[in-house]
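All protein chains of the complex are present and in place, except for one that has been dropped.
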Amino acid sequence: MTSEADAHAATVGVAAGDSLRRIRQSRPLVHQITNFVVMNETANATLAIGALPVMAHAPEEVAEMATVARALVLNIGTLTREWVDSMILAGRAANAAGVPVVLDPVGVGSTMLRTDSARLILGRVSVAIVRGNAAEVATLAGQSADIRGVESMGATGDLSTLACTAARALGCIVAVTGPVDAVSDGHSTLRVANGHPMLATVSGTGCIASAISGCFAAVNPTQPLRAAAEALVALGVAGEDAAEHSTGPGSFHVALYDALYALSPDTIDRRARVSTA
Amino acid sequence: MTSEADAHAATVGVAAGDSLRRIRQSRPLVHQITNFVVMNETANATLAIGALPVMAHAPEEVAEMATVARALVLNIGTLTREWVDSMILAGRAANAAGVPVVLDPVGVGSTMLRTDSARLILGRVSVAIVRGNAAEVATLAGQSADIRGVESMGATGDLSTLACTAARALGCIVAVTGPVDAVSDGHSTLRVANGHPMLATVSGTGCIASAISGCFAAVNPTQPLRAAAEALVALGVAGEDAAEHSTGPGSFHVALYDALYALSPDTIDRRARVSTA
Partner (left out) sequence: MTSEADAHAATVGVAAGDSLRRIRQSRPLVHQITNFVVMNETANATLAIGALPVMAHAPEEVAEMATVARALVLNIGTLTREWVDSMILAGRAANAAGVPVVLDPVGVGSTMLRTDSARLILGRVSVAIVRGNAAEVATLAGQSADIRGVESMGATGDLSTLACTAARALGCIVAVTGPVDAVSDGHSTLRVANGHPMLATVSGTGCIASAISGCFAAVNPTQPLRAAAEALVALGVAGEDAAEHSTGPGSFHVALYDALYALSPDTIDRRARVSTA
């Protein structure tokens, strides 16, 4: 990371250290309606970054919980119709309360239920940030895509155009994660080159990216582009650190929580590899 | 820990080593109806301490499972009305069979559904031990409380008075966990000063405390005050050991299972920091 790039990160409005400091000071509540595979993992990542997670999906309580939260994360990884109904209830309550909503469209493109459910949520809830892989985002943008279960199998070239196109189509911030991530509001598009290949060897690191996007959105509710990019910087830098303390996916997974917890607001921006697309 | 304190632990009826030895010899089945976030974690903590976990929530089988178990742990962390119905079915079967019941009122005070559901369970099931944080227990005792999701945000002074008041109000043992835990039957109140701040950095350590309370209750069904205090000694001592082998919440979490597994019945009582309030 050169000082030129560092200056660039500031120029494009990314200041992860400042946000990280405010997350740890204010400990925002991040309400998550997410899948069974990763609930423990996103809860622990949320705690490690400094925010407070709460999982609640019952229709009787989701609106109440979303209203007192500072961000709401919706993740359709193990969806049913009932859970999607709860997501919409929570999302509309969050909208009414000015609470930013993050959507993770896990597996969109692999079954009709997933594609339809993500579209239903996007039609009923004002979503601030969609965070997905290339195949999921391409499907939502109306493009063809190659997905195998929840894994994007297509080419992983420059994702900037995809992010920008999808952001325009969906009318919100779109963050596409891959070897180099792309985040766009449909006009400005940022590339985030932090991260490590080991992140792809652990189930749920995409879901963790979405949960952390919620943490950064909680302290930047009016700047979702910034929040999404900073979240990917934070997870990416933590992934780089974790890779140095691990010998496989099990130890990498453990080291990732240690690394998120150890992230320093004073040094993270120097390590950010953010550029305009 | 002085020998005076050691003697004191014995005086107040706490002998964690004796219970731990009996858990490992008899391997009691501990039936848990708990939340999606921590199921794997409480199962592994139960195994590590030496007992056998089983998770079962279907209304068709909970009574049958609770009847053959040696303890039942009810945890409302990701509740729905259907799950609460199953908890009541299981709880009443446990009562009929003389199986002690532990209730973890996760998030009580944060939504009406949680507060109402915990009260409903307490009204329909004879609960031996309630284990919660200060805000959850205060809410159940009819006091005002500051909770953010599932996290108690209020002052963490001496919890002894709260534990005693709640025990009288609820008519059962109440264990309030915090920097220093308090366990009360409404007459005698014990303070347990074991533990480590890292326990608060991992999601579900409160739920683990409740699961381990079930393990100790399984071998002390007629002495729930003792069981609850011993469980907090065991988890606290394990937390102290885990902190010495970790560099953050991820590695602490892993080391906690190793430490629970390595707890020695011969030395644990010497390390217990139990006093009367």
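Letters A and B mark the chains as written, and numbering starts fresh at 1 in each.
The criterion applied here is as follows: a residue touches a chain if its C-beta (ideal position, glycine included) is under 8 Å from a C-beta of that chain, and two chains touch if they have at least 3 such contacts.
Nothing here was measured: the structure is a model prediction, and the numbers come from that model.
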Residue in contact with the excluded chain [from A:S19, A:N40, A:N75 or A:S184]: A:N40
Residue among B:A58, B:A96 or B:M112 touching the omitted chain: B:A58
Selected from A:A138, A:V202, A:A218 or A:A234 as touching the chain missing from the view: A:V202
Which residue of A:G107, A:G214 or A:G239 touches the chain not shown here: A:G107
Touch list for chain B against the chain that is not drawn: 27, 29, 31, 36, 39-40, 43-44, 47-48, 52-58, 60-61, 64-65, 68-69, 253-259, 261-262
Contact set of chain A toward the excluded chain (per top definition): 35-38, 40-41, 77-81, 107, 110-114, 148-151, 201-204, 246-251, 253-254
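Methods note: only the chains that are shown with their structure count from here on.
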Inter-copy rotation, chain A to chain B, in degrees (Cα atoms; steps of 5): 120
Cα-centroid distance, chain A relative to chain B, in whole angstrom: 34
